[in-house]
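Pasting a structure here, questions to come.
Complex shown without one protein chain; remaining protein chains in place.
On to chain A.
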Amino acid sequence: MTTAESTTARYSWGGDEHIFVELAESMSLRANFRAMAITTSLREQRPEGVLEICPANASYQVRYNPDVIEPHTLLELLRDIEKQVGDAIDFSLATRIVEIPVLYEDPWTTETLQRFRDHHQDPDATDIEYAARINGMSDTREFIAAHSQSPWITSMVGFVAGLPFMFQMVPQDRQLIVPKYLRPRTDTPKQTVGHGGCFGCIYSVRGAGGYQMFGVTPAPIYDPGQELPDFEDSLVFFRPGDIVKFTPIDRDQYDEHVKQVEAGTYRIRSRPFDFRLEPFLDDPDGFNSRMLEVLRAD
């Protein structure tokens, strides 16, 4: 990474309580990794008066109380951290590898997408048929393989409660790109696996949405009642930096998972993992298969 790239951060005031920092205009794993590294460092220092530290895809923001920490003082601190982090080559992200089972082309998103065909680029196809076609694939099976074989990194959590935005960990020319709906839907089933632009997502709650819908996961990812064991410490499952592997399942497996959710015993499979950027960028496919071994190991 050139030094020119590491000094393109753009700082902006967001009123009297926020500083907004754009690390790069375009999405890239490098920009995302810098956002993680800078916000991790800021969390460790956690100056008095900082209320929220929100890493995002290629940017981050800090919400603060300017009566406690003077805006320019905080701005200088953020610039200093940016300098220290540099291109984040030494940064090791303590994260997890997470397996999300997906029933692709499920009945619920299929029913929903049929209700909103007039909002879609291709009214005669399903979302996943459209996505397969415009990504040059012969059928939806090939698309599902591309979607589920390589892991994704959670580049941002938000929009609404606990919704992960995910960026596929493959070279840019292999990334799946699918435009959002022409006009947003007013309905999306809970736990829909979606896609918009270069980002995948999982809808944490039922609601409006504009991403293409490919399937559903039986795994709850938001549990405000904190009833399932994965939610003992937090009502939100996903954290920025989580690495996600989608695993296709069939209807019987889906129903089995749902039974476990209803019984309150369901757990998402996850393993701790220290992620560094350079080894990945040097050999993405090799790195990914080693990561998946970590997920599989018991």
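Odds and ends about this structure:
Keep this in mind: contacts are C-beta pairs under 8 Å (C-beta built on N, C-alpha and C of every residue); 3 or more make two chains touch, one makes a residue touch a chain; residues count from 1.
The rule is short, and it goes like this: contacts and distances are computed from a predicted model.
Not shown: a single chain whose UniProt protein name, out of "ABC transporter ATP-binding protein", "Quinol:cytochrome C oxidoreductase", "Transport permease protein" or "Biotin-dependent carboxyltransferase family protein", is "Biotin-dependent carboxyltransferase family protein". Checked against the hidden chain, the listed residues A:Gly14, A:Pro107 or A:Pro123 yield one contact partner: A:Gly14.
In the complete complex, the residue from A:Ala9, A:Ile38, A:Ala132 or A:Leu163 that touches the missing chain is A:Leu163. Which of A:Ala9, A:Ile38 or A:Ala56 touches the hidden chain is settled by the complete complex: it is A:Ala56. Contact between chain A and the absent chain runs through residues 12-18, 20, 22, 25-28, 51-61, 63, 66-67, 71, 156-163, 165, 167, 172, 179-180, 196-199, 204-205, 207, 222, 224-225, 234-236, 238-240.
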